[in-house]
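Apart from one protein chain that is not included, each protein chain of the complex appears where it belongs.
Going by the order they are written in, the chains are A, B, C, D, E, F, G, H and I; count residues from 1 in each one.
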Amino acid sequence: MTTPSRDTLETFENPYPDRNYLIDTVCPEFTSLCPKTGHPDFGTLTISYVADQVCYELKSLKLYLQEFRNYGAFYERVTNTILDDLVAVTSPRWMKIEASFTPRGGIKTVVTVEHGTRPV
Amino acid sequence: MTTPSRDTLETFENPYPDRNYLIDTVCPEFTSLCPKTGHPDFGTLTISYVADQVCYELKSLKLYLQEFRNYGAFYERVTNTILDDLVAVTSPRWMKIEASFTPRGGIKTVVTVEHGTRPV
Amino acid sequence: MTTPSRDTLETFENPYPDRNYLIDTVCPEFTSLCPKTGHPDFGTLTISYVADQVCYELKSLKLYLQEFRNYGAFYERVTNTILDDLVAVTSPRWMKIEASFTPRGGIKTVVTVEHGTRPV
Amino acid sequence: MTTPSRDTLETFENPYPDRNYLIDTVCPEFTSLCPKTGHPDFGTLTISYVADQVCYELKSLKLYLQEFRNYGAFYERVTNTILDDLVAVTSPRWMKIEASFTPRGGIKTVVTVEHGTRPV
Amino acid sequence: MTTPSRDTLETFENPYPDRNYLIDTVCPEFTSLCPKTGHPDFGTLTISYVADQVCYELKSLKLYLQEFRNYGAFYERVTNTILDDLVAVTSPRWMKIEASFTPRGGIKTVVTVEHGTRPV
Amino acid sequence: MTTPSRDTLETFENPYPDRNYLIDTVCPEFTSLCPKTGHPDFGTLTISYVADQVCYELKSLKLYLQEFRNYGAFYERVTNTILDDLVAVTSPRWMKIEASFTPRGGIKTVVTVEHGTRPV
Amino acid sequence: MTTPSRDTLETFENPYPDRNYLIDTVCPEFTSLCPKTGHPDFGTLTISYVADQVCYELKSLKLYLQEFRNYGAFYERVTNTILDDLVAVTSPRWMKIEASFTPRGGIKTVVTVEHGTRPV
Amino acid sequence: MTTPSRDTLETFENPYPDRNYLIDTVCPEFTSLCPKTGHPDFGTLTISYVADQVCYELKSLKLYLQEFRNYGAFYERVTNTILDDLVAVTSPRWMKIEASFTPRGGIKTVVTVEHGTRPV
Amino acid sequence: MTTPSRDTLETFENPYPDRNYLIDTVCPEFTSLCPKTGHPDFGTLTISYVADQVCYELKSLKLYLQEFRNYGAFYERVTNTILDDLVAVTSPRWMKIEASFTPRGGIKTVVTVEHGTRPV
Partner (left out) sequence: MTTPSRDTLETFENPYPDRNYLIDTVCPEFTSLCPKTGHPDFGTLTISYVADQVCYELKSLKLYLQEFRNYGAFYERVTNTILDDLVAVTSPRWMKIEASFTPRGGIKTVVTVEHGTRPV
């Protein structure tokens, strides 16, 4: 079982660092494993951020998220972990992740985590 | 006729207590009985909260909500009761429940209750 | 031609008067008559309120709204009248009614009236 | 309480009697009374037909349907009656009525009646 | 635990037995228990039929379906049983039931059963 | 008041006359006048055809349909007239027009006319 | 070519001048001409206002908007003109018009104009 | 890398073998690997069948489909393989699988395979 | 200006030639140039086919369709050309292409072409 690593994430220079602008990235193909049952979980991650000096590169984001495919993690932990990793690698001015998981036992869960305050 | 009890609810330690983050839980399979007619009511509960030291465990939430299956309660009371029970068990920083019931007599009802102030 | 009367409305004691909570009631089967043409009008009323000491009882609300079935009233007047009646009977902390009528002559009208200020 | 009468229906000469063509008329503002409870029922009528020598006039159809506003009739009977009346007045080559009523007691009903065989 | 009984179903005389017409009844509030886990199942039943001499009465249908609330039955069996009961009580010219259940384990099931051949 | 004329319609040679293929043209911006009230009517025309030797040119179709802007015509007549004009100019193997008009007096009308039999 | 005139607009006395309430009027059948090409434009006007002493009468609004049918005007000008006319005739406490036009050259335009500040 | 095996599939006795009835199973959480790139594919499988003597058990179906999680297979092959396996294990009177995959390179693919002829 | 060539298309061996199964490919990112105005056209191609000995490879299909990006072609011709090319390269048992183009001058066009008869 691989462990997701923030080292997979690559960045490129923010082409417009003088302007506070918003980047939304929607990833509807996220899947990980339930650590209790071993069954797969599925969800959609929506990552929003205002970059500072660097942006994350999309291909590397995709590979990083694929590392959760056979990794066991609860909803709350996995969402916070991804925020921590993306913040560590890109040091954004602001970042928010909304993770919406498909229903289990008839109950659907959405976890929303945020780093910093969105610049006006 | 069983009586729903908050003792059914279990919790686990909040994995990120230092961060104010949002958890939304959508339960579209809620059903109770109308205390006046004995006929079943159906609704969708959306529970949103910012956990403090503990989160509620989803399987136990499901079992707790199932205890209302043969229990008679008016819309306003049942929604407030569930809020009181979840607050008593998890002591959240903030919690809101929106309960949307299917139409009766051509009239649909939504009850929204809140505990505390949502942290910025 | 009957005249709608607020005497039809019944109330029950607010089970949680210490908490400011929201009740939304959606009534998609409202119909009255156009006072000019005599033709029926159709609309959806959405009543939202924060109760104080009493809530309106839903069956009596349905009967009260049915009294408009053969009553002639313009959109603006009928919406304000219903607000006045519900406020008189329930003395809510806050109440809002949005009345959305089906198109006439290709034009659709929505009237929104409010009583008091919604408690935070 | 008025009784709906087919005498209200007016017709005009079919402008293209040599061609079998389809006319669909959708009436989402139908309302009658439940003969058991006296409470109003609401529904959408979709009338489809291939005219022979005459078409029904829309304004008169609207007035005819309004005559059901204070008339008590079960779903099955009201739909068959309207078909009988429209067939009597227009003698169409083919006619179908689909009447879709809003839910009562959580149960929705659609009644579909047909006269003749639709010409190819 | 009650056992659903076809004796609960009542009928009324078909007001138009000379015409083959279609009645669709949509019941989105069906719930029963999973015989394996004891957990509730939820589904929407769509019953379509061409009546012969009698129609089922809607209030009694609602009561009959409510008898499944605390009854354990697999999807395939419950749908076939309801068809058998409705056919036994109404002897329709044709009847079809489509039962669409909410997802369990991420998998949604629809069972469709039919009695007789639909008259043209 | 101009009168629509089929002379406005232009054609071009069917580039694949050996193949029976379908062309659908959707025109949601059709408007004419009601001959009784003088008020404008609005509708969406969907023209489907299998061309023989020529296709209609889209710009000329648009100009032709604009000629109805200040022209008075009932729904049934206008739809049949447009079919006649398009058939006269393009001699198609098959053509169908579905004209869906916006509601008047709460009643919506769709007229569907057809020329010939669609080739398999 | 007629020129739209605010003289067409009629008003009636605001039945509840002591209450600040909102009236929304949606007109999906607006059409004018492009002054450059002469081709028709189509759009939906949504007029929202808080009346002071008078409300506009809906039939006269419909006739006023119909006067644009053969009138040439750019999107920005036509929207501002209608606001000016309605403000001149009704002196509202606040008014906003959102005019959403259908795409031309693959590009869709929405113009939103406002008069005064919406009363709380 | 595990290889999916039909041995995982379990069956139970068809409770109504004398009736030809339809079972639809919708599995929106299917995922496998692209054999060329190693990247994950995602899709929704809709399995429809008329059982003969046995039905497949849903929990075992879920486990069987999970065995494709780390298995490399092209769209066409994987869909045909699943049909072959389900047919081998259940010997149905008729079966159809529609597999709808999420877009790759802006192109979405749906593969539909069928076994036998659906009984009337 | 490049000319699209069927030589770009590659195939792979049909893995299940003994079974008639359906492959649908949806390409919402098709764009070409209008030969009259030089302006770009946009559309969605839905290609459906029953393969014989070979299937088209998706990456090569994407490259082939990209060759239309700077190529001028009318709707009817471009759709027939793509069908001819795909048929020439894959010799399918049956193929159909539905090309749905975005509106021009307020008019939307869909062209549907077919090769052979779909095997039952």
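FYI, contacts are C-beta pairs under 8 Å (C-beta built on N, C-alpha and C of every residue); 3 or more make two chains touch, one makes a residue touch a chain.
Since the structure is predicted, the reported quantities are computational estimates derived from the model, not experimental observations.
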item	value
Option from A:Arg6, A:His39, A:Lys62 or A:Arg77 whose C-beta touches the chain left out	A:Lys62
Contacting the left-out chain in the complete assembly, out of I:Glu29, I:Asp52 or I:Asp84	I:Glu29
Touch residues of subunit H, complete complex, unshown partner	39, 42, 102-106
Missing-partner contacts on subunit I, residue numbers	28-29, 31, 39-40, 42, 66, 69-70, 102
Residue numbers in subunit G that touch the chain omitted from display	74, 76-77, 79-80, 103-114
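Keep in mind that, in the parts below, only the chains that are shown with their structure count from here on.
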item	value
Pair exhibiting more inter-chain C-beta contacts, G-I or B-E	B-E
Between subunit I and subunit C, distance of the C-alpha-averaged centres to the nearest whole Å	56
For subunit E, residues that touch 2 or more chains besides their own	28-29, 39, 42, 102-106
